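Left out: one protein chain. Kept in place: all the others.
A and B label the chains in the order they appear, each numbered from 1.
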Amino acid sequence: MLDFYAVDSLLGPEQRAIRATVREFVDAEIVPNVRGWWDRHEFPGAIKERYGALGLFGANLPEEYGCAGVDDIAYGLINYELERGDSGLRSFASVQGALVMYPIYAYGSEEQRRRYLPELAAGRLIGCFGLTESEGGSDPGAMRTRARRDGDGWVLNGAKMWITNSPIADLAVVWAKDDEGIVRGFVVPTDTPGFGAPTIESKMSLRASCTGEIVLQDCRVGPEALLPRSGGLKSPLGCLTQARYGIAWGALGALEAVYTCARDYAATRTTFGKPIAGRQLVQDKLVRMLTDHSLGLLMAHQLGTLKGAGRMTFAQVSMAKRNNVRVALNGARAAREILGGNGITTEYPVIRHMLNLETVDTYEGTHDIHTLIVGREITGLGALE
Amino acid sequence: MRILVCVKQVPDPNTVVYQIDPGTKRLVRDGVTNVLDPGAEVALEAALQLAERDGESTVTVVAMGPEDAEDAIRRALAMGAHDGALITDDALAGSDALGTAKALAAAIGQIGFDIIFCATESTDGYSGMVPGMVAELLGIPHLSFIRSLEVRDGVLTGQRVIALGYQTVQCPLPLLVAIASGSHEARYPALKGIMAAKRKKVEEYTLADLDLDPDDAGEAGARERVLELLPVEERQAGVIVEDNGDGAARIAELLRQRGVL
Partner (left out) sequence: MGAVWVYSEIYAGRPAPVALELISKAAELGEATAILLGRDAAGAASVAGEYGAARAIVDARADYDEHLAPAAVPTLAALVRERQPALLLFATTYDSRDVASRLATRLDRGVVTNATGIEADGDGFRILTPWGANTIAVCELTGPGTRIVLVRPKAFTAVNSGGACAVEQFAGPLDAATTAIRVVETVEETTQGPLLSDSKIVVAGGRGLGNADNFGLVEELADALGGAVGASRAVVDAGWRPYGEQIGQTGVTVKPDVYIACGISGAIQHLAGMKGAKTIIAINKDPEAPIFRSADLGIVGDALTVLPQLIAEVRRG
């Protein structure tokens, strides 16, 4: 791992072993193939079994539900290594773990946990998370999707937009307002009549990930679909806190990939008789990237320590997500520049990461929204609403 | 069955640059990351597959090395071995192949076994001596370079790679098999395995535990002494050219000069 500040020395043996195993997997099975998937705009479906066998889905949830039960820092390292491969293939695992398994674990009944978690952990079931709607993802409280009481069950109507995995999912965690206007979560099997999930084509980002809509037309579900302990916007936001935590680590993996590529390239590319790595302007870019990586990694590690101790605040998560993704994106742009013309072809990983990170900068709370969350926290004055 | 696997920790073959300390005439190990020998992983994979087919076997990994060789054992446990044994003693540093084999055989004798797996050779030393030596010390047969195997009614049937193909060989248990390097694809330790490995037992053995004394193993017992190190005469690189459609023609031209064409 790129580790200028010896963060490795803060890790325990299991954390190191987990990182090593995921790193090997990524190097062997993702790095050599991802370019082709990305170029073809193709999600590699077979990877779900590989993730399942390794235990990458919901790895931080308890063993009694078929999960690996790793700690928060190990969970962060998994995200780091996966995103070093590709943000889309990290997103695939993040959605399943933090946005599908976590709400079932946190807000579900014991029966729902036992029924779904082991299957999701093994990759035999794939889930998606439907919160965003087409009008203003930054303002999920304005959602229009409704869950109407109908006998002992519910009827769902509405549409979700930008939903990772929806076209390939077996079940969806859908957020909708009930008759009282309270946001509730539902676990909806995707073969339920009235459920549709058209694919969003022509993405120029996260091309190895599958994104779609969710269309709910009089979609009737039984009482067992409701996540009984969900209630209010804080429930989906609680999931986002989990996912953002993983992204704060993941983005640094992408930064490692673009930094290493740029450094190696600069060392061999010669102009005017000298490797470009020997030029001040290039060194400046490389040093910025590495400094950002080091700071981000220390922040992520401390965030993990706080999370493990139950002391992490949402503003801290916002700050880490906001910072680490943006520095990765800036680093990718700088790396792209260092590679010159070669920087624009997918023969090198740089432009792929750069374009992927545009999404990562936007989803799970845009960069600016996180600015406003932290800003509100430190000034006590809300600029968001 | 009680299955034992000899595993070794080696400098990471993907990153190591072999440097020799001119003073000690040993490999420089500082700053080198160590890993479970990829060859040992393949042997372990073969052992785990045998245990899984059989359903009632246990797999114990045995390593000799410095204390941190426990990391290699933990990795083997994370891959699925049930427990481990680490032979570690300051007096063991600098052991030669026979010293290593004596320590391994002594521990294996105490643990007990039906079948022992080894890699055909280690990635760093590649002498390939240890399997035969361990078997000899234990008074059991050994089969080297095995690429596939089955155990039925206490008899192992396996395919042994030879230059022109393979031989089918048979031998009753107990015995030792050395597994050919590319024959099995070692699994990644799954996350659950890594977490479970934390709770698995690793027994430590010292020379005294094994009734060995430093003349048997370790530097004191080693019979190979390095006298001096010489630089290798390197081959000179010749002409390296970019293929601009004329690469084949240039090769053909050289072949003509050499009288091959």
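Note that a residue touches a chain if its C-beta (ideal position, glycine included) is under 8 Å from a C-beta of that chain, and two chains touch if they have at least 3 such contacts.
A quick note: this is a predicted structure, and the numbers were derived from the prediction, not measured.
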Practice item. Write out, one label after another, the shown chains that touch the chain missing from the document. Key: B
Study note, to complete from the structure: By the document's definition of touch, the residue of B:6, B:78 or B:133 touching the omitted chain is B:133
Check your understanding: Which of these touches the unseen chain: B:101, B:115 or B:151?
Key -> B:101
Check your understanding: In the complete complex, which positions of chain B touch the hidden chain?
Key -> 18-20, 25, 96-98, 101, 120-121, 126-133, 135-137, 139-145, 157, 160-172, 175, 180-182, 222-232, 234-235, 237-243, 247-252, 254-255, 258, 260-261
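Here is the rule we use: only the chains that are shown with their structure count from here on.
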Exercise for review: Provide the C-alpha centroid distance between chain A and chain B, rounded to the nearest whole angstrom.
Suggested key: 39
Review point. Mind pulling up the chain A residues that touch chain B in the complex?
Key: 13-14, 17-18, 21, 24-25, 53-56, 59, 63, 68-70, 74, 78
Point to revise | chain A-facing residues of chain B, complex | key: 71, 74-75, 78, 188-192, 194-195, 197-198
